[in-house]
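This is the structure, below, for whatever I ask next.
A single protein chain has been omitted from the complex, and every remaining protein chain is retained in its original position.
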Amino acid sequence: MAQQWNNQLNDIAGSLSWFIPELILALFLLLLIALALFKTNRTVLLTCCMAGFILSGVGVMATGLSTQATLFGGMTRVDGLASYLKILIDLAGFITCLMSFEKPSTHRAEYFALLMAVVLGGHLLVASTHFLMIFLSLELISLSSYVLAGYSFTKAGSEGSLKYFLFGSVASAVMLYGFSFLYGITGTLDFSSQVFFDQLIAKDVPMVLFAALMVLAGFLYKIAAAPMHPWAPDVYEASPIPVMAFLSVAPKLAGLGVLLKFVLAMNLFGQSSADWQAIVCAVLLLTITIGNFSALRQQNPKRLMAYSSIAQSGFLLVGVAAFLPQGVHFMLFYASVYLIMNFAVFVYLDFFEKKSITSIAGFSGAGKNLTWPSIGLLVGLIALTGLPPTAGFTAKLFIFSALWQSYELSGRALLLWVVVIGLLNTVVSLFYYLRIPYFAFLKSGEPAEKQNNITFQNLLGFILVLLLLTLFFIPGILMGWINKINFVL
Amino acid sequence: MMPSLQHLLYLAAFLFCTGLAVVMVKRNTIMMLLGIELMLNASNLNLVAFNRLYPASLDGQMFALFVIIVAVCEAAVGLAIVLRVYQHYQTSVPDEISELKG
Amino acid sequence: MNTLTFIFYFFMLTAAASATGILLSRNVFKAALMLLVCLLSIAALYVLSFAEFVAITQILVYAGGVLVVIIFGIMLTSKLSGKPLQVGHTNIFAAVLSGILLFALLANFITDDVFAVPQHAVETQGALQTIGTNFMTAYSLPFEIAGILLLAALIGAAAITSFMKSKKV
């Protein structure tokens, strides 16, 4: 007995060295709370928060993308996929800090602490291989996001917060119920273990699929994919723009990472009796279609972006649907580009909101008065549409080429349909993404005096836009990095 | 002799579905919270029941304990949110809290 | 049918009945009390399933903590408006439809042989000790995370309420 404990404790001690980024985040979380006790000014808080994200990101990078290790007796696993997503989540947190710089309502230590908690939850979620860890980290993300979503402390904010909370709680309860059945059938909570695999092969009952679908529902809720998407537009619309940008990226990427692992595990290397490829394809088609079509007639840019983020989840799932290592790589590329373009658009939307432009029609004439931000926004939206010369095009090209490859390997007509409908949806998305630039550049508004275009936010947006263009011309700098990831379940 | 495991599972399924129905039916946000608690308890019951199948490890019971912790957190945050909404809307009827839509 | 089995089924029935009561009741306060009954009977079922520690936690944390918080909430909201605690029902058809559909499916699957494993009443010796060591060894990471989760929840709740005080709505 003692020998066994000794081994376990040694394992934990050994695992800790892999866990430095998460330790850093937890440490900074505590530090932020400690700072809240004193009347600390916002610059200190912001610096502290950003330092936390940077250090954790550096920590992840230091472990490298090609290493693999199972930690804490099968609770989590460090691998390239998880590390890469961790870096992206850190980056999202970092950019959100920058965006929050000028938001008066967010100058509280709690805000940054919650941001830190979401990022920590994201780190844990992408690395989890254990149902309990998934549940806990998902809840960590969710609970912090509920509060963050209402951080404008307005009437609408509280409503968004409530809806998010109710929907999220139900979704996590459903997911938990699914976990309990998977545990009952396999006897293990570690879904990457051999036992789990063997038991599922041995006991191929319909309940497995039912339970797996319930678990999937929890993940779909996290990435705002259909049919678990209805909360997203209301919540996003109500939240402050930096929070919205953050929530539409960080939890989404974390959920995507764990969804990928879970689906691949349930697929049992193709030996599952359930057709997981069809399920993912159905989900993604539904998601893209609902997101795109609902966005068509939106008048509020935030709500439009909420639907856009739903649709983008669908495009991200294309990488999962390919069931190929290449698909995972291209999904990561898409995820990185999505992060950049989403933040680019939100940075500019934030800027325009400050100029009290809050409806799409309000953008009339913005192209004349606020030329540079309008152009930046245009590039961001073009990227989201997936047109050259932006990295959005490259990302869509890659991810669909992975699906195409999968189609050529398997010859399933379903995949062909996904490609076709996905591309058609890209055309549909053109109509709503370009509505803002349409108003900004082609409709003339009231002639306003030339305003100062150069602000800190514009600089941030400009950098992101530049990145989008750069990645179009040289996607190799990112792909080369991603290709190092050797992903095995 | 102990009752079959299945009976516990049936009870859990019943609690789960009832909880879900409560969440959907009640015109009161706090009642919705009660429904969610029911759903969580259903899962817990499942976990504890299944633990009898795999007595060697106590995974199920451990999980159940953690679920209780999470439920506490959810209840705390949830109630805070409900109270806030109540301040703004002067109601806790979810149907009436629907300014965000479309 | 021995006493143990009888107690077992009794608590199962109580739990089911009180859950149904929550669904049907139109009074929030009564519903909360029925949830208490339900939680306590579930705790009893835990005891009968050799999960004493879970049962104790259920009673202490759930029944004693969560439910009290919820009842506070009820009191607070009803006091603010002065309205009676009566609650209306909505979406009845939808809820009944999805509830029954889901239960039918679940019940159908639970009849599967996988779950009908004959019970060998295994006495889990020293379960409490095992749980204790688990928290410190195999489950040390979730344990820590749960701590952070509690912290985050507290910060969140505090953030929401503190802002309420500072800004009168």
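Each chain gets a letter, A, B and C, in the order it is written, and its residues are counted from 1.
Following the convention adopted for this analysis, a residue touches a chain if its C-beta (ideal position, glycine included) is under 8 Å from a C-beta of that chain, and two chains touch if they have at least 3 such contacts.
Criterion: contacts and distances are computed from a predicted model.
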item	value
Protein name as given in UniProt for the chain not displayed, "Hydrogenase 4 subunit B", "Acyl-CoA dehydrogenase", "NADH-quinone oxidoreductase subunit L" or "Ger(X)C family spore germination protein"	"NADH-quinone oxidoreductase subunit L"
Chains shown that the absent chain touches, full complex	A, B, C
Residue in contact with the excluded chain [from A:147, A:171 or A:285]	A:171
Residue in contact with the excluded chain [from A:27, A:58, A:274 or A:387]	A:274
Identified contact with the non-displayed chain, of C:13, C:75 or C:101	C:101
Hidden partner chain, touching residue among A:75, A:214 or A:316	A:214
Residue of A:16, A:30, A:51 or A:282 touching the missing chain in the full complex	A:282
Chain C residues that touch the omitted chain in the full complex	90-91, 94-95, 97-98, 101-102, 105
Residues from chain A at the interface with the omitted partner, ascending	162-163, 166-167, 170-171, 174, 206, 209-210, 213-214, 217, 221, 226-228, 230-231, 233-234, 274-275, 278-279, 282, 289-290, 293-297, 326, 394, 397-398, 401, 405, 428, 431, 473-476, 479
For chain B, residues in touch with the removed chain	20, 23-25, 32, 94-95, 97-102
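What we mean here is this: only the chains that are shown with their structure count from here on.
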item	value
A-B against B-C, pair bridged by the larger set of C-beta contacts	B-C
Distance from the mean Cα position of chain B to that of chain A, given in whole angstrom	26
Gap in Å, rounded to a whole number, between the CA centres of chain C and chain B	6
For chain C, residues that touch 2 or more chains besides their own	106, 110, 115, 139, 142, 146, 149, 152-153, 156-157, 160
For chain B, residues contacting two or more additional chains	9, 16, 19-20, 33, 44, 49, 53, 62, 66, 70, 73-74, 77, 81-82, 84, 87-88
Chain A partner contacts - residues on chain B that touch it in the complex	9, 12, 16, 19-20, 23, 29, 32-33, 36, 39-40, 42-44, 46-47, 49-50, 53-54, 59-60, 62-63, 66-67, 70, 73-74, 77-78, 81-82, 84-85, 87-89, 94, 97-102
Interfacial residue positions of chain C with respect to chain B in the complex	2, 4-5, 8-9, 12, 15-16, 19-20, 22-23, 28, 31-32, 35, 38-39, 42, 45-46, 48-51, 53-54, 57-58, 61-62, 65-66, 69-70, 72-74, 76-77, 80-81, 87-92, 94-96, 98-100, 102-103, 106-107, 110-111, 115-117, 119, 121-122, 124, 127, 130-131, 134-135, 139, 142, 146, 149-150, 152-154, 156-157, 160-161, 164, 169
Chain C residues touching chain A - in the complex, by the definition given at the top	105-106, 109-110, 112, 114-115, 133, 137-142, 144-146, 148-149, 151-153, 155-160, 162-163, 167
